[in-house]
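For this view, one protein chain was removed and the others were kept in their places.
After this line comes chain A, so read on.
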Amino acid sequence: MSDNLTLPAQQGSTGASTEALLKVEGLTKHFPIYGGFPIKRKVGAVQAVDNVDLTVGVGESVGLVGESGCGKSTTGRLITRLLEPTGGKIEYAGQDITHAKRKQLAPVRSEIQMIFQDPYSSLNPRQTVGTIIKSPMEVNGINPAGGREKRVRELLELVGLNPEHYNRFPHEFSGGQRQRIGVARALALNPKLIVADEPVSALDVSIQAQVVNLLQKVQEEMGIAFLFIAHDLAVVRHFSQRVAVMYLGKVVEVGDRDSIYNRPRHPYTHALLSAVPEVAMDDETENRERIRLAGDVPSPISPPSGCRFRTRCWKAQDKCATEEPPLVQISGNRENHLTACHFPEEPSIEARSEDVVMDPALKALEKDGDVPKG
């Protein structure tokens, strides 16, 4: 991926502003690994996030998808500055916050908020709901008209909780309600950007929809930009105007939602989309395209040379090992649809003649009929 490529803000049908709120360039996070005896020294690094470029426009919601361990959450935590970036640049509203200290960050903190994945560990079990939601205002010294308590009650009502539950403790709520409390806390300061780190993946499916709808309502009514990190493609499709696909610390494809979902180019995006479970009638299952990737994601400690996906890619050739594909708009892509691939797939999700099975052992098994298809 080349350093100089920045994604233009999305120009989707929703008509969100093209002004960039958050601009990330070449963002890199390497976690050092120490070893050796008797003196410990750096023996390697987990390249969790490597040279990621990302832009989030004002009021825009960007989805960040990828499988476990691909660096999505690390990217989110770098942007909220919970982690110190190894390299690259994070610009918020034109201000460089890459290495800003706590005091310098103070004005920005109130504008960038985070929603966490696990509603059980993200709320302090020793504090009441009121205290939890009030604390952003306390920390930032904000006194809303009518007092903080009134504001907390408003927020509770906004996220669909009973304001009377002000004095309750988190363990008295269910997972979905706890996540609503987390949302209320994130909204307490009227943020401009919310980094939602898998906000619904820990929830029951029936409650996921409620929380996603709540987030969507908040996004639309309050004009808050979202960086929505998830591995659930259906949820991202529902929520995001633009989608970035990550693989092993890199963005491999990014574009408008419809472009990514209907005209994916990168083989990995194809594989991801084909893995989405779908409810289909019996006669339709025949047409389902399946791409089964072999093995595990390679270790981020020593990622493959060139294209990081080549070890699991069915189109990989010698070039993929030697040359890293840049994230560019390749021919056949729509505007703003960037793909990092030397040998992109056809821009369609039409069924293939045959499943792509990347694991020879699995294929042999299936031929014997031991493993049922689908």
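Following the convention adopted for this analysis, a residue touches a chain if its C-beta (ideal position, glycine included) is under 8 Å from a C-beta of that chain, and two chains touch if they have at least 3 such contacts; residues count from 1.
Just so it is clear, contacts and distances are computed from a predicted model.
S.K.: Looking only at the UniProt record of the hidden chain, which name from "ABC transporter permease", "Glycine cleavage system H protein", "Ferrous iron transport protein A" or "Multiple resistance and pH homeostasis protein G" is the right one?
M.R.: Matching "ABC transporter permease", "Glycine cleavage system H protein", "Ferrous iron transport protein A" or "Multiple resistance and pH homeostasis protein G" to the record, the invisible chain is "ABC transporter permease".
S.K.: Which of these, A:106, A:275 or A:301, touches the one chain of the complex that we don't see?
M.R.: Residue touching the chain left out of view: A:106.
S.K.: Among A:85, A:176 or A:347, which one is in touch with the chain left out?
M.R.: Looking across A:85, A:176 or A:347, the contact with the absent chain belongs to A:176.
S.K.: Could you tell me which of A:19, A:96 or A:204 touches the chain that is not displayed?
M.R.: Final answer for the missing-chain contact: A:204.
S.K.: Which listed residue, A:128, A:201, A:216 or A:329, touches the chain dropped from view?
M.R.: If we include the chain that is not displayed, A:128 is the one touching it.
S.K.: With the missing chain put back, one of A:31, A:120, A:314 or A:343 would touch it. Which one?
M.R.: Final answer for the missing-chain contact: A:120.
S.K.: Considering the whole complex, not just the chains shown, which residues of chain A touch the missing one?
M.R.: That gives, for chain A, the contact residues 77, 80-82, 102, 105-106, 109-110, 112-114, 116-118, 120-128, 132, 135-136, 139-140, 160-162, 164-165, 167-169, 171-177, 182, 185, 189, 203-204, 206-207, 210.
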